[in-house]
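Working notes, structure below.
Every protein chain except one is present and positioned as in the full complex.
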Amino acid sequence: MNGPFMLRHALDGAVSANPARGVNHVEILADPLVISISARPATVARVKERLAGEEGLRFSGPAEWLVVAPRHDAIRVKSLTEAMGADALVADQSGGRVVLRLSGPAARAILAKLTPLDLHPDVFGEGQSANAFFGHVGVNLARLEGDVFELVLMRSFALFAFEELLEMGLEFGLTAGFAT
Amino acid sequence: MTGSRLSSGGLVDRSRSLSFTFDGKTLSGYEGDTLASALIANDQLLVGRSFKYHRPRGILTAGSAEPNALVTLGRGGRTEPNTRATVAELYQGLEARSQNRWPSLEWDVGSLNSLLSPFLGAGFYYKTFMWPKAFWEKVYEPFIRMAAGLGRLEMEADPDRYEKAWAHCDLLVVGAGPAGLMAALTAGRAGLRVILADEDFRLGGSLLPSMASVDGAKAADFAATTVAELQSLGNVTLMPRTTVFGWYDDMVFGAVEKVQKHVAVPSHDRPVERLWRIHAHHAVLATGAIERPLVFGGNDKPGIMTASATSTYVNRYGVSPGDRVAVFTNGGTGYRTAQDLVSAGIQVTAIVDTRAGADDRVPDGVRVVRSAGVVDTQGRKRLGSIIVERAGFEEEIACDALAMSGGWTPTIHLACQRGAKPVWSEEKQVFLAPDSDPRLTLAGAANGLETLAEALADGAAKAFAVLAKLERTASGTDVPAVEEARSSVHSPVWYVGGARSKAFVDYQNDVHVKDLALAQREAYSSVELSKRYTTSGMATDQGKIANQNATGIIAAMRGISPGEVGLSTYRPFYTPVSLGVIAGTSRDEHGRPVRRSPLHAWAEKNGATFVEAGLWYRSSYFLKPGEKTWREACDREVLNVRANAGLCDVSTLGKIEVKGPDAAEFLNRLYCNAMLKLPVGKARYGLMLREDGMVHDDGTVSRLAEDHFFLTTTTAMAAEVLSHMEYYAQTQWPDLDVTMVSVSDQWAQMAIAGPKSRAILSKIVDADLSEEGFPFLAAREVMLKGGLAARLFRISFSGELAYELAVPAGYGEAVADLVMSAGAEHGICAYGLEALNVLRIEKGHVTHAELNGTVTPDDAGFGKMMAMQKPDFVGKQLSSRFGLTAADRLQLVGLKPVDPKNDIRTGAHLLKEGAKPSMANDQGIVTSNCFSPTLQHPIALALLKSGRERMGETIVVFDRLRGDEFPAVVCSPVFVDPENAKLKGEPARPARPAQKEAAE
Partner (left out) sequence: MASLISCPHCGTRPKEEFSIKGDATRMRPSPQAPAEVWHKFVFIRDNPKGRHKEFWHHVLGCRRWLVVERDTLTHEVYGVTDAQQALKAGEAVE
């Protein structure tokens, strides 16, 4: 898609090429799709309605959402932008975000060291997402299913936050690697 | 005369022997021991020296209130001074050292202080060390610090890790004694999310040493069974070794978990301690009670401990503090301890009871001396006998240990930490917790209850109450039946009269009864003043042992009730908390987040030296082979940009998109200059003000579509500007139909500057970049050859023909590589922050060095940009106020030294020639400076009074700190290419003055 241009991931070099995979694991998405959608005050209801059922929809605020998918998809950016028209500010943030998937029986215990969110399944169920404090930085955190969480981090902070995450996972043998 | 290990009994694992050292001597204990119980087993009852008088001190308690047995554990970076031996879990290889003694614990020179004690009473510092004043810091303070004090810190860094974590629950139960276990069990069975935390490594609290039977089982076995059930419940989290130290706003509790304090070499995979912030919807404090010592003459000798501590050592740890133990009590606890001792086969020489009569069962063959008191004790480093006074007659009773009980003080600390005062109970003669928050209740001994049966029932009842509030049904939890010897209540004795030697109230700070009396005589009678005057309750134990007795004694001295005297204020932390765990992971490079530009790796491979700029690591300069200093690199980069071209990473700029039908109106109100009619496809320099009329930030505004804008902010103010914009949109102009989002991290942005920049970009960008096709201030989406969408802006911070190219961050490095290779034939170089700064100073472009919060647009030379014809913009109204329009305001100027050898340095002040350096004569300050490689001499920007009227004036640059004082000439801040000819990359020709284009 992008001709001769090589993609450089913010976490390139932060994990070994052939990482071990333990029961508690962080998967780094190599080229994910992250779109932010901000509705205008006058169009919140309309935009919300139009986004209902959108796959990979994440809550950021009462008038702001993310759409996250495992692979960057320029066509989807374009079609969402066109669908929203003047009603919302649609921005492709894929380059500016790092998406991680943390899974395993200790996922909650690891996250408890980084975020104040109460991640008990009765409180934060499957499909739920939120912006929150994460270590020293911000995150959009979603529960994809059971013990699988998705973390959307700002690219500039990603290496710092990733190192912090790995350190918090040390006692649980947390492993990490790029998704294959 | 020996402390020893009993042949059987206790909850220690006798099959697992552990060796440890105390003051270098190798000793042994068992798994399940504390350091204190192991020391007693080895007859090491002398453990430390007291704070002020260096008196020999032993072990007073078996818990966290311990004031005496403070030791230093570990070595090197793991050294931990002032650790209470009574809560230090024994492990193989533990190294402990006694404190506050020299040369040794046995022979301590400091104990001479005892001979000086008549001069060392309360307030002696203030009275003794008053003059001469010159001695305060040089003689007195070092002397006091040497003589007094506790353990010493090691300067070596702590090698271990610490963490913080959050926990959430419906019910937090603090304390896993009888009340806490029942509360947790009741709530746990009903399905609540329960956290049960206890400071001990074994859960059970007072059940562990109890000889009572619960539900037909030994109390300790009942505790174990209950803990096992709790462990099996998925909704209950057990947190042993966890001290809940504070109750904070909104039901947040602070706790420290000792994760690896009981191992010799902690695993690096886990922290040694973890700080928990527990958000609980409800809490039951089952924190128990602390047994008070009796205050009598000589009550601090090693071998004297509280009765419950004696029972705990005998029953839980299977050790005995002595062969012949005396008991001194004012209530039933002493009798129970006597029974425990007798049951373990230890001789009880006498029970001394302050009361005339009591119906407690006296163990067979034990003598009771009623209506009596201990007035003195014999023995130096170990108790040898007690002097008992009864009806005027004295008797010496030989003993090598004394178990004393002055009654029980409910542990209400947490409940009183948020300002509510404890409530005195006349009936129970104790302070109870105030009723300050319906979400927090106390249970068991902490609630003033005295028997095991009451505590168990109360714990269950408090959990039921929480369930009722949450409208949850409780499945049946019966309160277990208790069989226990009857025990009479204590009748308070705050002070045992007739003391013939010092009667200590606060052991750790060596405060005795006479000190409290002195404080009353000298009018420091309020409890808070008495505390500070005598230091009673100010030691690391924070008065857990002392405060209740001190209040009782002060009340007696003043002839009022203890309730009227009150207690000094309770504050977190309940017990000392290490600084390491408060810092958590925030140490070294993890002290604050690090931000990396998407071009970080590109800069690295081009040889960048990085500099921290806020949270960012930015490339500062790029050393070439042969270059030794930053100046060599910087000068080369500047000259190359002016002659050829350079690429600079400006990805750190804040980037914000704004959209909506009111977007233009919104920006028109935010910036002081006009934005409404900015054409689509064009960029404009913009200045944001604060409401007080000062410049807030500067940057560029580009119009992508009629209703869609892209702004840049300075690196430093990126987050602040977004908040500022959201504030105005949401709270001040809620009717404007506009939305915005930060895209700062999405774009890798590079400045490509220099006369060859057009030629270089033309090789890459699939668009007409001619002067007509892409004129100055053009701002458009473009395609790169090869098919990557990018944004291109024709803006210049360097004053050269320049562009800023933005591409999705992941492609930044690839595009920068491409620009560098395309530019190779044109002599492109990478340039860093240093060169960027020199380029902008040469052009007189401002940054936050100039826009320092006290500068108006007019001060910075932008007066004409302000669109005062606009009906409103942030800062408009106060811009025209008196003072902001004064003629003598500091205005931006340039400075050149008269002698080019003089470096004008930032921070220097400006003076008129011949004027004395004084505040009144201050004419301004230097804000930025550099050596201009273009002009080959130093230049500077400055803010100077009425500066624009003073071109050509010679002024004195004055900096006393660095010894500068030399003349400089005031000039225009634009040192290079004032006609802006170079902006078009063409030879100099007359040009209309362009607006300032872009800002960093």
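The letters A and B name the chains in turn, as written, and every chain counts its residues from 1.
We adopt the following convention: a residue touches a chain if its C-beta (ideal position, glycine included) is under 8 Å from a C-beta of that chain, and two chains touch if they have at least 3 such contacts.
Note that the coordinates shown come from a computational prediction; the quantities given were computed from them, not determined experimentally.
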Given B:G246, B:G844 or B:G861, the one touching the chain that is not displayed: B:G246
Selected from A:A109, A:A132 or A:V148 as touching the chain missing from the view: A:A132
Which residue of B:E141, B:E396 or B:E691 touches the chain not shown here: B:E691
Residue, one of B:Q231, B:S343, B:T629 or B:Q730, that touches the chain absent here: B:Q730
Hidden partner chain, residues of subunit B it touches: 246, 248-254, 277, 279, 418-419, 691-692, 719, 723, 726-727, 729-732, 734-735, 871-872, 876-878, 881
Interface with the undisplayed chain - residues on subunit A: 41, 60-62, 64, 116, 118, 130-133, 138
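The rule we apply is simple: only the chains that are shown with their structure count from here on.
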Whole-Å gap separating subunit A and subunit B, where each centre is the average of the chain's CA atoms: 30
Touching residues (chain side subunit B, partner subunit A) in the complex: 161, 163-168, 193, 267-270, 277, 279, 585-586, 590, 592-598, 601, 616, 657-661, 707-708, 734, 736-741, 743-748, 784-788, 808-815, 818
Contact set on subunit A toward subunit B in their complex: 1-10, 12, 31, 36, 38-42, 63-64, 86, 88-89, 91-97, 112-113, 115-118, 120, 123, 135-137, 154-157, 159-161, 163-164, 167-168, 170-171
